[in-house]
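Single-structure report; data block below.
Only a single protein chain was left out; the remaining protein chains are all shown in position.
Chain IDs A and B follow the sequence of writing; residue 1 opens each chain.
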Amino acid sequence: MSTTSKREKLLQGVNYAALLLAGLICLFPFFYVLSVSFTPAAEVVRRGVVLIPEQITLYAYNQVLQGYGLGNAYQVTLFRTLVGTGLNLVFTILMAYALSKKSLPGRAPLLMIVIFTMLFNGGLIPTYLLTRYLGLLDTVWALIVPGLISAFNLIIVKGFFEQLPQEIEESAKVDGAGDMRVLWRIVLPLSMPVIATIGLFYAVFHWNSYFDGIMYIRDQQLYPLQVVLRNILLNFQTQTADAVSDTTLPASFLSIQMAAVMLSTVPILLVYPFLQRHFAKGVLLGSVKG
Amino acid sequence: MSLFHMRYRQWLAAATVAALLTGCSSGNTPRSEAPPANNGEAEASQDSGAFANKMKLTVFNSGAFNPATPMPPREEDPMRQMLEAAVNIELDYVIPAPDQADAMLNALIASGDIPDLIFFKDRASAVKYYEEGVTADIGETLAQYPDYEARFTDQQWRDLMYEGKQIGVPAYEQVSGTVGWWLRQDWLDALGLDRPQTTAELLDDMKAFTYDDPDGNGEQDTYGFVAGVGKDGTLANLGWGEVFWLFGAHPEVVDVRDGELVIGATDDRTSEALAFIREMIDAGVVDPDWVSINDVQQINQKMYRGKVGMLISGWRQMEPSNQKNMEEIGGSVPEWITVPPVAGPSGERRLGNAAAQSNSWGVSIKAARDEAKLARIFAFLQYWYTDEEAQRVFSYGIEGVQWNLMDGEIVKVTDEDTLNNYRWTSNYYMPRRGDDPLYFNFQNPDTAGYHQVNIDHVMPNPANAIVVPDPDDRLYADRQKYVRESLLRFMTGRAPLDEWEAYKETLESKYDYGAYRDYVEELLRANEVL
Partner (left out) sequence: MRNLKKHRFMYMILLPGLLYFVVYKYVPMLGLIIAFKDYKLMLGFWDSPWAGWHNFTQFMQGVYFWDIMANTLLISLYKLLFGFTAPIVLALMLNEVRTEWFKRSVQTLTYLPHFVSWVIVYGLMVALLSPGDGLVNQLLQASGFQTIAFLTEPEWIRPLIVTSDVWKETGWGAILYLAALSGIDPSLYEAARIDGASKGRQIWHVTLPGIRNVMIILLILKLSNILDAGFDQIFMMANVFNLEKADIIDTWVYREGLERMNVSLATAVGIFKSVIAFVLVVGANKVAKRFDGQIW
C-alpha cells in the first residue's frame, strides 16, 4: 500500500509540474502581447522580443481608445453576443433534444440533412444575396441569423442528450410531467456542463467574428468590435507614399496592435471562469436509485 | 426554376424599370444634349437649371488614402456637402475595408447594386471588369467635356484605353520616383570611400560596410544591404527589384526595348542580375533576416536601427517624423542620402519604371445607359477635379481648419490634434496633383532633391501597363508561382545558376510559356507598342 501511494504521490507531483509548465508555455504569448501593449514603439523595434518593458506607456491604448466609434462597437458586439448566444442555445438545444430521441421516425434523414450542411456550403455570394433578400443587410440581425445554429455544436449537444439515462425521463413522465416540463426541469439542469460549453463556443464565435460585419454592415454605428479594431489597426498600417503623411506614424504599430488585442480578448476571456462552476462533478448523483 | 430565382428576377426587373423611369423623368436639358462646349467650372455651381433634380450617386472608392478612418455624418462633412451642392446630388461615398474591397464589390455587383463610379487600383482590374461587362466605354462622353479632358495629359488618357476604348478616367495621379537607393554617407566618410558608380563598386562598398566596422564600435554587427520579399514571392517593392533593375530588367515586368520584347522572367539580363545577387548573399553582405521581411515597415525598422548601410526605401525617409524614429530607436540621426542607381553592365543607370496612370474610375454600365445620370457623373467629376476653389479644398482640406490664407499664401495647420481629427478628409483628396509640393509638404529641404534624383532615373515603360493576365490562361497563377519560387532558389543558392536553361525549358514544357509569350506579343502589337 505505501509504495503505491508513494508512487501515486510522485505521479501527482509530475502531473502538477507538467501542468504548470504547460500553463506557462501557453501564458507566454499572451504575456508578450500584454507587455508590448505597454511598451513604447521605439523600444519594441530596438529590442525585438519584449517581456519586461523598460518604459511603460499608455500611448498605444490611448491611440486605440481615442477613436472611431469603439464605444458603439462594444455595444453592438455585446448585444450580438448576448442575444445571439441566447438564440443559438434555444434553437440548438430544442433541435438537438428532438434529434436525440432514437425512436423518432425520420431521425436518420433529418440528421443527414444537418450533417450534409457541415460538409457542403453554398459560398459567400449566395449567402450574401439571401441575407440581402431577407432584408437583413445593415441590421444587427445579419450578424445573428446567418449563424443561428452550428451543426457541429448541435451534434455535440445531441450526443450528450443521448447519453443521459432514459430512466430519469421516464420516471418523470410516470409522475405525470409533460414533455416540456421534462426538458426544462430535468434534462436541462443535468446538461449544464455541455450547455455551458456550447454557450461559450457560441459566445466566443460572436465576440470574435468580423467577416460578417464587413460583408453585411455598411452603417458605421453598427460595426461590431472586431471590425472597428481592425480598422484602427489598418489605419496605422497604411503608409502609402502618395498620401499625405504629416503625422508621425509610429515606427512600429505593434504596440497598438497588441493594445487592440488586449481590449478585444480580455472581456471574453473572463467569461469562462464564471462558467467553470457549472462543471461540478457528479451531477447525476442521487437522481436515480438502482 | 426555384422560387428564389423567380423573386430575384422580378426584383432585378423592377429595379431596372425604376432606374429607367428615373432617367426619363429627369429635368430640363440633359447635359449630354447640350452644345459640346460646356465648361463645367463656374457654370456647374451656378447653372442650376441643368441640375434641377437631385440624383443619387454611388462612388465605390477602394483607393481612398485613409480607408480605415471612419467618415463623419453629412452634417459634419463640409467636403461632401460641397460635392453634393455643386451638382445637386446625394452622394453615397463608400470606402470599403482595404482587404475586403474585391469581395464587397463582387457582392454588390452580383446583387445588382452596381456603384456608379468604381475605383480600380490597376489596369488589370479595370480591364477585367470592363470585359465582364460591369463598366462602360466613356470615350464619346468624354469628348463633350474638353476642360475636364484637358486636366490630364494625353499619356494619362492613353494609359486607360483598352482596345481603342476609353474604359476609365484617372482616379488619382501617380507619382514617379517615390522609392530610391538610400546610402549612409557617414559610413562612406568613416571608411574613406567614394560613392559607388558601378555594380562592382557597389558590392565592394557593401563588403566594407559589413566587415570594416563602419560605425566604429569594435563589433561586427553591421550589414551592407537589406531587402525583403513578399510572402507570395513578389520581388517588386522590397528592395530586390531595384537590384534587378541595375541589370536592365525585372523578373515581373514586361518591357519593349528597341522594338524587342523583354519578358523579365526569362531574359538573360535577369540571369545576370541573379548572378550578382548570388555574389552579394555569398559575400554575407545582406542581412540574413531578409527572408522573413515581408513588408515595408520591417525594412524601415532596419533603417531606424542603424545597422545597415544601404537599402531601398521611400522618398520621405529623412522627413522629421522619420528622423525622430531614427533618433529614438537607433540613438542618432545618421547622414542618409539618396543616390542615383549605379551603372549596370550596359552602362545604364536604371531605377525602375516611370509611373503610368494605373488607377482609374470606371463608370458602371447601368449608369452609362442613363444619359442624365452619365451627364451628372461627368459634371461631378469635372467639378471635383477642375474647379479652382474645389482644388484647394480637395488637396489641402477645409479652409480655416486645416489651412489658412495668409498674405495670399496657403499655410497649413500642423498641430497633431487637427491632423488626427481631420485625417478622414484625405479620403476626398483624389484630385490632388502628383507634383504639388504644398500637398506633400516636405519639412526637410533635402527631400525634394532626393525625389528629383529618383525621378531622373526612372524610365518610361509603355508595355507593362498594357499586359494584363489572360483570363483564359489556366496556368497563370501556377506559372507565376514557379517563376517566383525558382528565382528565389537561384538567389539563395538552393539551385545553382547553371540550371537557368533548365528552368526556362521547364517553363516551356510544363507551364505553357510559349502560349503566354505569344499572347503578350499579340497584345502589344494590337496596342501598337511592339
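Note that in this section a contact is a pair of C-beta atoms (placed from the backbone, for glycine too) under 8 Å apart; a residue touches a chain by one contact, two chains touch by 3 or more.
Quantities reported herein were computed from a predicted structural model and do not represent experimental measurements.
The chain omitted from view is touched by exactly one of B:76, B:102 or B:163, namely B:102. Of the candidate positions A:78, A:111 or A:177, contact with the hidden chain is made by A:111.
The missing chain lies against chain B, touching residues 1-2, 4-5, 102, 106, 109-110, 128-129, 132-134, 229-233, 287-289, 291-292, 294, 365, 469, 471, 474-478, 481-482, 484-485, 488, 492, 510-511.
Touching residues on chain A toward the chain that is not drawn are 4, 8, 11-12, 15-16, 18-20, 22-27, 29-30, 32-33, 48-49, 91-92, 94-95, 97-99, 101, 103-105, 107-108, 110-123, 125-127, 129-130, 145-146, 148-149, 152, 154-156, 158-160, 162-163, 179-180, 193-194, 196-197, 200, 204, 208, 254, 257-258, 261, 265, 268-269, 272-273, 276, 279-285.
Heads up, the rule we're going with is that only the chains that are shown with their structure count from here on.
Centre-to-centre, using mean CA coordinates, chain A is 39 Å away from chain B. The touching residues of chain B, counted against chain A in their complex, run 4, 7-8, 11, 65-71, 94, 97-98, 100, 103-104, 106-107, 110-111, 172, 174-175, 178-179, 296-297, 300-301, 304-305, 314-316, 321, 324-325, 328-330, 412, 414, 416, 419-420, 423, 426, 429, 434, 439-441. Residues 40, 42, 45-46, 66-69, 124-125, 128-130, 132-133, 214-215, 218, 220, 227, 230-235, 237-249, 251-253 of chain A touch chain B in their complex.
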